[in-house]
Each structure stands twice: as structure tokens, then as C-alpha cells.
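The structure appears below as C-alpha cells.
All protein chains but one are shown at their positions in the complex.
Every chain is named by a letter (A and B) in the order it is written, and numbering of its residues begins at 1.
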Amino acid sequence: MEVTVEKIAQLVQGRIEGNHQAFIIGPGRIEDAAEGQLSFLGNPKYEPYLYTTQATAVLVQENFKARKPLSTTLIRVPDVYLALGILLEAFDSGLPAPTDISSQVFIDDEAEVDPSARIGPNVQIQAGARIEKGVVIDGQSFIGAQSVIGENTRLYPGVKILHGCSIGSHCIIHSNSVIGSDGFGFSKNGKGEFEKIKQTGGVVIGDNVEIGANCTIDRGSIGDTRIETGAKLDNLIQIAHNVTVGKHTVIAAQAGIAGSTKVGSHCMIGGQVGIVGHLEIKDHTHIQAQSGVASSSKQSGEKLYGTPAISYSNYLRSYAVFRNLPEQMRRIQSLEQEIEKLKIQSNH
Amino acid sequence: MEVTVEKIAQLVQGRIEGNHQAFIIGPGRIEDAAEGQLSFLGNPKYEPYLYTTQATAVLVQENFKARKPLSTTLIRVPDVYLALGILLEAFDSGLPAPTDISSQVFIDDEAEVDPSARIGPNVQIQAGARIEKGVVIDGQSFIGAQSVIGENTRLYPGVKILHGCSIGSHCIIHSNSVIGSDGFGFSKNGKGEFEKIKQTGGVVIGDNVEIGANCTIDRGSIGDTRIETGAKLDNLIQIAHNVTVGKHTVIAAQAGIAGSTKVGSHCMIGGQVGIVGHLEIKDHTHIQAQSGVASSSKQSGEKLYGTPAISYSNYLRSYAVFRNLPEQMRRIQSLEQEIEKLKIQSNH
Partner (left out) sequence: MEVTVEKIAQLVQGRIEGNHQAFIIGPGRIEDAAEGQLSFLGNPKYEPYLYTTQATAVLVQENFKARKPLSTTLIRVPDVYLALGILLEAFDSGLPAPTDISSQVFIDDEAEVDPSARIGPNVQIQAGARIEKGVVIDGQSFIGAQSVIGENTRLYPGVKILHGCSIGSHCIIHSNSVIGSDGFGFSKNGKGEFEKIKQTGGVVIGDNVEIGANCTIDRGSIGDTRIETGAKLDNLIQIAHNVTVGKHTVIAAQAGIAGSTKVGSHCMIGGQVGIVGHLEIKDHTHIQAQSGVASSSKQSGEKLYGTPAISYSNYLRSYAVFRNLPEQMRRIQSLEQEIEKLKIQSNH
């Protein structure tokens, strides 16, 4: 795709300062963009690059004031990130989807597949599964018995959806994620050995959910594991049996949530966070990366940090002292010596 | 499956209080069960739900005393969880297995496959591999040269077993786990670059082992990585080269064990735990979630917590003070001021 700056400004309702007729072939970052690329200035800390960038044009906030002369063309917009999103959408092609249903698939006669679905080679779909309108299933994926894939959802190559799971519409599930693996449930017998408890529940995923690559979302033991509408999960995340992740909650990579915990809506969970089982995390909770949450949150909107997690600001205050603990120890030793001296004096 | 409460009570040798002839169609959790479902009361904290549940029947401990009137039918049993296990086994169908050996597989002529094995489409089995009686290999899995899959073991879709690995009997390996990837071994050359050390060992997995989804178990560099009989591993776990995981040890999701460490039997390792290499962890050790174990354990039965991990109770005691470090700092400052005053006084 090659378009003029003018055309781009129209797309995002921007105002041009510079060359209206220059050609743009794609997006680039302000610090390393090449000629022909369109860049943007969002975070002010990148402003110095604006004066040296090779980008042909740069999106800036409407009221931005340049402090030095510019050689690039500016496109002023009311919201840089919004404009950028519109442009990326226009430029991006994404992974080419299968054009139809491959002849090299294994679809059970008792599966129901909408004719508008597009399905890549080597996909297997078991009996009783239902693939709805506009679904794209890339090659090498697996859909288990009785599972449902909702309208316009896309499964990237290698996704495994086991039996009895329900995925909403307009979802995206990235490569090699596993939905509906067994929950981790065992009972100990008299010899200290573990015997498997059958995991009879499913996984229910709402609409507009995105799940990253190589995630694992276990089925419920009894009743379902739930990822509610609009939730966004990054890569390598573990969601255990019977967990609920609330609406529009965002979870960063490598976090894990243990069995039966209920996470509210609009939460932000940092990378590598662990949450123990059977807790309740209220709406709008923010959990700092690597924290280990060991008790239910007390009110919505809390910010948590540490292992076990406490309030974010308290953790940082305590950690500031922690960094100086050797010095603090020396002060205590010095106090003890002073006291000894004073005791000797007062005994005279 | 639809059965009467009477039939269920017979299966678990329970005693009915209520409607013997009501129909049960499946299991449900006491807090959200619907009519027609059978639920259970294990953890006493769920007792309030017993008085409001929609479940048609509820399994309770033999000697349970209700404190309010009930509308549900009770089935009294000697061990609720044991009874539940029996019932889930009866209700559960699980992922339908392939009915035979698919025609769309790639089985080398020099692989040995028992005719009772069932193998899904797009499975590849290399030369010298041996698939024993009753094995189920779901679609899209891979078995490398010389690897052995023991009797009645099941590999879920997408499992990759590389060459020279041995999996015991009655094991379960969940989707997209990788067994026998190379250990992470390099030597640094004079230019500070890393050169690969060939990884010549294998992975040996005992009987009755369960391994979750998206795990990685590396082959030994020299000699084998071992997961002993009855061990249970959750999802997204990393087991490095030459590690031994002892019998009946349980490891929660996202834990990682570095090279050559030997974990004893009957240990409980929490989620996101890391254990550094070349350690020895004795039998019956409990390691709290997110701990980082940096030294060998001293005796069996220890409970560990923290990074680096210390005794569980010591960590909690220290952490209790940590949470109040700013307050402690103020007390030290106050002591210093008092001492100054006393020194001035005593100099008079």
C-alpha cells in the first residue's frame, strides 16, 4: 500500500503541516523510521527524535508546539493513539486466513460447521462441535466434542480446544494455546499416592476475548472456568479450574491464577503475578508484576504489590527501608553501645 | 446420563434423607448448581449455600448436622470427596479418543505399534519407537525415534515426545507439552560466544505420572531426566536437563526446576516456584508458591518460603516486620533522639 500524506490525513481527520503529496508506504517508530514511513509522537520523552527522524510524516497531538525546526511533515490530530490505531488497521494485512474449508481436515459427520467458516489444513473437529458464521480456524488446530466456536472468532495455528468448551464471538486465540485441559485435581490415598479426580466441567469464554500464545486454561472440576466478555490475556498464562476472570480484565504474560479464584472486572494483573486459589479479587484491582496474592482483596480499586501482596505504596515504603537494612542494623548496634555507656555513667 | 438419587446412593454406599426417586443429570457446585444437579458439601465454609442451593441432592459427611431447614435431598457418606470422585468418574465422558489407528498418520515401518493402540490423524511416529497396549495418542502428536509409550498411557492433542524418551504406563500428558527438548547447555568460547553442547541423554517418566499442558521437560545432557512414578505436574512447568522429580511429588503450575537438581518423593511444590540447579530437595518438602530455592534442603519435611527460600514460618515472621519497616525506622529515629537528650543531660 502506498498513499499520500493527504489521504492519510483524511482518514484520521488530521491537519497537515508540510508536504501533502509525499508518499507513505507503512508505519515506523520515530526513533528508527525510514523515509516513506509514517510515525507518531505519543510519549513526550520521544520528542527529541522528532527533530532528527527520517520518517516522511509524524502524527502529533493537535496542540503540540515544536521547540526546534522540523524536516518532517506533521499531521495534527485530536488523539494520536486513536489516529494511529485507525492507520495501523488500514496498513495491516495480518496472517492470511484460509480461503475456505481445506480438503485436508478431519471434521466429524456430527459436527456442525457454518459454510462461511474458513478452516486450514490438518484441523480436526470432533462430533457435536459447532463452528459458527465467519469463524477462521488456522491449520493444525483441534476442536473437541461438543465445543462451540462463536461467530467471527479466529483461532491461530495449533490452538487446541478440548471437549465441552464454549468460545464467544469475535474472540482471538493465539497459537498453541490449550483451552479445556484438565484441572489439577487429585485426592491422596492411604499410601500417600495421588488419585485423579475427574474434571467434568468446561470452559466458557465470552465475546471479544483475546488469549495469547501458549496459554493454558483448565476446565472446571465441577462447573465451568469462565473468562468473561472483553477480557484480554497475554501469553503463557495459566488459568486453573473454576477460575472466573471478570469482564474487561487485562492479564499480562506468565501470570497464573489458582483454582476457584474469582477475579472481578476491569482489573489489571501484571506479568508473572500469582494468585492463590479460592480468593475473591474485587473489580478494578491493580496487581503489580510478580506479586503473589494470598488473600482476597478488601475493596475495589486496590493496588497490590509483594509476596504475599500488600498495598502497593506500603510495599514500596517497606522496600525502601529493606534496601537500607544493613545501615539500620548498624544504627541499632550503635544505639546499644550508647545505652551501655549511659548505663555505666548513671551507675557511677 | 440420567439416574435416580437412589442409584447414586447405591454407587457410593450413602444414606438418603429426602427424595429417593429424584433424577440427577450431572454434577454442579453447591453455590451455583441447578435443579437436576448433584452437589457436595466438603469445605464447611460453603455450608450456608446448602440451605439455598437449587441442587436436587447434596453429598454430605455422615455425621453432618444441619442448622437450618433444607429443601434439598441429602446423601450421607463416610467420605464426601471419595464419593464425589466415584460419581464424577461415572458421569464423565472426557475427550473422545480415536476409535482406531487413523489412516492419516505417519508411522515409520520400523516403529512398533500395538494393534490395540488408538491413534488420531496427523500423528507422526518415527523409526524404532514402540507404542504399547491400550495407548491413546490424540491427533497432531509426535513420537520421536526410539521413544517408548507405555501401556494405557494417553497423549492429548499436540503433545511432542522427541527421540529416546520413555513414558511409563497409565500416564496422562496434556496438550502441547514437549518431552525431550534439548537441555540448555552451552560452552563459552574465547570470543564470549556460546557453543551448543550436544544433549545426548533422554527423559524417563515412570508409571501413573500426569503432566499438564504446555510443559517442557528437557532431555539430559548425559544421562536422563527423570519423573518418577506417581508424580503429578500441572501446566506450564519447566523441568531442566538431568533433573529428578521423586515419586508422588506434586508440582503446581509455572514452577521451574533447573538442571541436575534432585527433588525427593512426596514433595509439594507451589506454583511459580523456582529451584536452582544442582540441589537436593529431600522427601516431603513443601515449598510455598513463588519461592526461589537456592540451597539444598537440610532434612525431610521442611516447609520453605521466600527468595531465597528460608523456613516458611521464619519468612512469615520476617515479612510481618517487613510490612512495618517504616514504623520501625521511626522508632529507631526516636531512640536516637532520646539518647541524644540523655547524653546531654548526663553531661551536665
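FYI, a residue touches a chain if its C-beta (ideal position, glycine included) is under 8 Å from a C-beta of that chain, and two chains touch if they have at least 3 such contacts.
Being a predicted model, the structure only gives us computed values, none of them experimental.
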Handout entry: Among A:L11, A:L70, A:A127 or A:V250, residue touching the chain not depicted
Key = A:V250
Practice task
Write down which of A:E35, A:E62, A:D92 or A:E280 is the residue touching the left-out chain.
Solution key: A:D92
Handout entry: From A:G18, A:G36 or A:P157, residue that would touch the chain that is not displayed
Key = A:P157
Completion exercise
Omitted-chain footprint on subunit B covers residues 106, 122, 124, 126-127, 140, 142, 144-145, 158, 160, 162-163, 176, 178, 181-182, 184, 186-187, 192-200, 214-216, 218, 221-223, 236, 238, 240, 242, 254, 256, 258, 272, 274, 276, 290, 292, 307-308, 310, 314, 317-318, 320-322, 328, 331-332, 335, 338-339, 342, 345-346
Completion exercise
Even though one chain is not shown, subunit A touches it at residues 26-29, 32-33, 39, 81-82, 84-85, 88-89, 91-96, 102, 104, 120-122, 138-140, 156-158, 172, 174-176, 208, 210, 212-214, 230, 232, 234-236, 248, 250, 252-254, 266, 271-272, 289-290, 307, 319, 322-326, 328-329, 332, 335-336, 339, 342-343, 346
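Simple rule for what comes next: only the chains that are shown with their structure count from here on.
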Handout entry: Centre distance in Å when subunit A and subunit B are each reduced to the mean of their C-alpha atoms
Key = 24
